[in-house]
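Take this structure first; my questions come after.
The complex appears here minus one protein chain, its other protein chains still in place.
Each chain gets a letter, A and B, in the order it is written, and its residues are counted from 1.
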Amino acid sequence: MLKRSLLAAVAVGTLMAAGAAQADTVKIGYIDPLSGAFANVGDSGKRHFEFFAEKINANGGLNGDMIEIVAFDNKINPKESLIQLQKAIDEGISIVVQGNGSSIASAIIDAVNKHNRRNPDEPVLFLNYAAVDPAFTNDRCSFWHFRFDADADMKMEALTDWLATREDLGKVYIIGQDYSFGKAVQAAANRMLAAKSPEKEIVGDELHPLGKVKDFSPYIAKIKASDADVVITGNWGTDMTLLVKAASDAGLDVPILTYYGGGLGTPTAMGDTALGRVMQITEWHENVEDLGLEPLMDEFEAEHEIDFYYYRVRNLMNMLQKAAEKAGSVEPAALAHALEGMEHETEVGTITMRADNHQLIQPLYLSTFSDDVARDVENTGYGFKTDYRIEGPATSTETSCEMKRPS
Amino acid sequence: MEVIVFSALNGLLYGLLLFMLSSGLTLIFSMMGVLNFAHASFYMIGAYVAFTLSSGIGFWPALFLAPVIVGLIGALVERYGLRKVHSHGHVAELLFTFGLAYLIEEAVKLIWGKLPVPYGVPDSLDWAIFTLFDTTYPAFRVFMMVVASLMFVGLWLLLKKTRAGLMIQAALTHPQMVGHLGHNVPLIFMLVFGIGCGLAGLAGVIGGALLVTEPAMAFTLGPIVFVVVVVGGMGSLTGAFVASLLIGLLQTFAIAVDASLADLAALIGFQVDPKGELTGITLAQIAPMLPFILLVLILIFRPRGLMGARES
Partner (left out) sequence: MTNTSSLRALLPWLAALLLLALLPSIFPSRTAFSVMNAIGIQLVFALSYNMLLGQGGMLSFGHAVYFGLGGYGAMHVMGLIEAGSLDFPVFGLPLVGFAVGLIAGAVIGWPSCRRSGVPFAMISLGIGELVAAAGFMFVSLFGGEEGISGDRMVGPETFGLSLGPIGEVYWFIAFWAFVATFAMWAFTKTPLGRLSNAVRDNDQRAQYIGFDPQRVRYLVFIISGGFAGLAGGMSAVNYEILTPETFSALVSGAVLIMAFIGGIGTFYGPILGATLIVIMQSLLSDYTEAWQFYIGILFMVIVMFAPGGLAGLVERVRLAIKRRELLEVAPGWALGVGSAMAMTLGMIILVELVFRWRERSDPMELLGVALNHGEVFPWLLAVVLLALGTYGLRGAPQRWGRLLRGEAP
């Protein structure tokens, strides 16, 4: 992929030296992995941002200013992300977007807060499109951070709402990776199940080291022995795939509720072993309903040859455009004020950016991996099929956020 | 009962998979004294080559062809790479294979992309061979056990009953003598390295289908293979076999045990917080780390390993 050619970089350098007064472009810094094991995920996000930047530019841009997406490779490493953030600020960028990895988002939130405190004249706004640690909109909430994906707790609210409707699924087994996210999922599942359906029995609650298990058969044997009716897991990547493969091998035919069953590469690796078994909770998937988005998806997929995945990037960009219009400016503080409490009409309904903690409230969908779908993922012939839609307000959680706004 | 039977079965399977992976490494080490850091990378190449071949000519031809191709690649690496650094000593060789592992991963990403490839169990082996306690057991897993056992028997016969094997045995204890006897040592080295890599490739053909075929598969399996070879005793085939099974069973049975430090303390009469961060850790939780604890302990207290002939 072309990032920037040497010449372009030199040109940018001279332009900046000559006085960075060119006001007709607004640069958005995209900080995500573009090399290494997660490069494809980062590349997919980048293509979505570029696609919608073009759409907005064709539609008048941000108050007439054209958006340019500038990509920075953070190698999915927190320290490297901070170096790339400094580079972005050097290029005069005041809006950054990032999504992959809560550890990265955490580092960026922290760095942006400090930067804005230490350099009040050149603040930076951080729009998070995928990092789901609930802390970002609770204890660690920041005026400069907005999240456009539902957080892990909200998704668990949705999962447990659905579980409460299924009386036949009485025994629940929770398994996850032994680190912050896996533990957060474990805690949320325990808490919400106890509150919503106390009659359900948690027959297993298990953690395993992150990315170290090669064969999940022993875990599946345990799940089988516990007689569980449903499995909840926060696993992603290989840990997710291997779990599903082992379940299929042992004939474990219970639903596996996941966060990342549709993560890039996972459907390919799981293949038919996941059919009818893997369910995922997301804000959107390609077979949601007949919403008239087909032409848009077709256009994206024809142009980029990858699946259309980040509907929320569209929401993010459209809301950004709207905020710029409302504020009459692209200055970060003005944009942040305009985004607070903003309501936005979309194909899936009205979505709202909460003013009290900067979390987007949107409907969520629970779907099952199936071979009976109109649009497949990763050319597997399989895709996700909606089982249940949870309305936005039902996913909303209490927040412990005490927002500090700059005076 | 159910748990014990399945733990034993799964432990056996995992152990045999580890043995398939480590047998080639042991062979290379016993003959050449090279601890091949890139061994798991050849396993990865095996899986990817088998994936490509099996989509063209089917699984069964790929099962035989892919290890040969990987073996050839291994022989080329030895001839044009490893041999050059041989004179700089074992540390240089280790560094060479370290860099090689890095480069192979990048090359694999370049050729096959960074996402997992859809390489799975072939249809001809995708059926349940028996059902026990309401749990099915797939035929492919049994097939894998058979292949691994054949590998062990075949290698054992090769080492103990053939001339070439005797030479390798001799090289274990008297590396220089073999050369003095007039054998073409460089050619033997190239063959041994090629065969060792080929064995890793064979493990890849099967392991890739059983697990996931993706660019990080070598990185995640690399360290555990070393554990097997070191624990078994560097250069000992039987040692590697025993160590593989030991680690497989140890890890699998540990997963079945939910007892934590707090439970242990309670057993001997102490009361500690059962949900504490340290005291709440269960054996099941740390099961996949047990091999590394074993590695460190073995190296400190019995550096020859279980059945090794020499320390390094």
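To be clear about the criterion, a contact is a pair of C-beta atoms (placed from the backbone, for glycine too) under 8 Å apart; a residue touches a chain by one contact, two chains touch by 3 or more.
Keep in mind it's a predicted model, so treat the numbers as computed, not measured.
J.: Would you indicate which residue among A:55, A:87 or A:389 is in contact with the undisplayed chain?
T.: Residue touching the absent chain, from the options given: A:87.
J.: Looking at A:75, A:200, A:277 or A:312, which residue reaches the missing chain?
T.: Checking the options A:75, A:200, A:277 or A:312, the one contacting the hidden chain is A:75.
J.: For the chain not shown, which residue from B:58, B:186 or B:223 touches it across the whole complex?
T.: B:223
J.: Looking at B:8, B:65, B:95 or B:125, which makes contact with the chain not pictured?
T.: With B:8, B:65, B:95 or B:125 as choices, the missing chain is touched by B:95.
J.: Residues on subunit A that touch the omitted chain in the whole complex?
T.: Residues of subunit A in contact with the hidden chain: 1-7, 9, 34-36, 39, 43, 72-73, 75, 77-80, 82-84, 86-87, 89-90, 102-103, 106-107, 110-111, 114, 118-119, 133, 135, 178-181, 183, 209-210, 212, 305.
J.: For review purposes, identify every residue of subunit B that touches the missing chain, sorted by number.
T.: Missing-chain contacts on subunit B: residues 35, 81, 84-85, 88, 90-92, 94-96, 98-100, 102-103, 106-107, 110-111, 113, 219, 223, 226-227, 230, 234, 277-278, 281, 285-286, 289, 292-293, 295-296, 299-300, 303, 311-312.
FYI, only the chains that are shown with their structure count from here on.
J.: Which of the residues in subunit B come into contact with subunit A in the complex?
T.: 2-3, 6-7, 10-11, 13-14, 17, 113-118, 120, 128, 131, 133-138, 141, 210-216, 220-221, 224, 251-252, 255-256, 284-289
J.: Looking at the complex, which residues from subunit A come into contact with subunit B?
T.: Contacts found on subunit A: 37, 39-40, 178, 206-209, 211-215, 217-219, 221-222, 224-225, 238, 241-242, 245, 249-252, 264-266, 268-269, 271-273, 378, 380.
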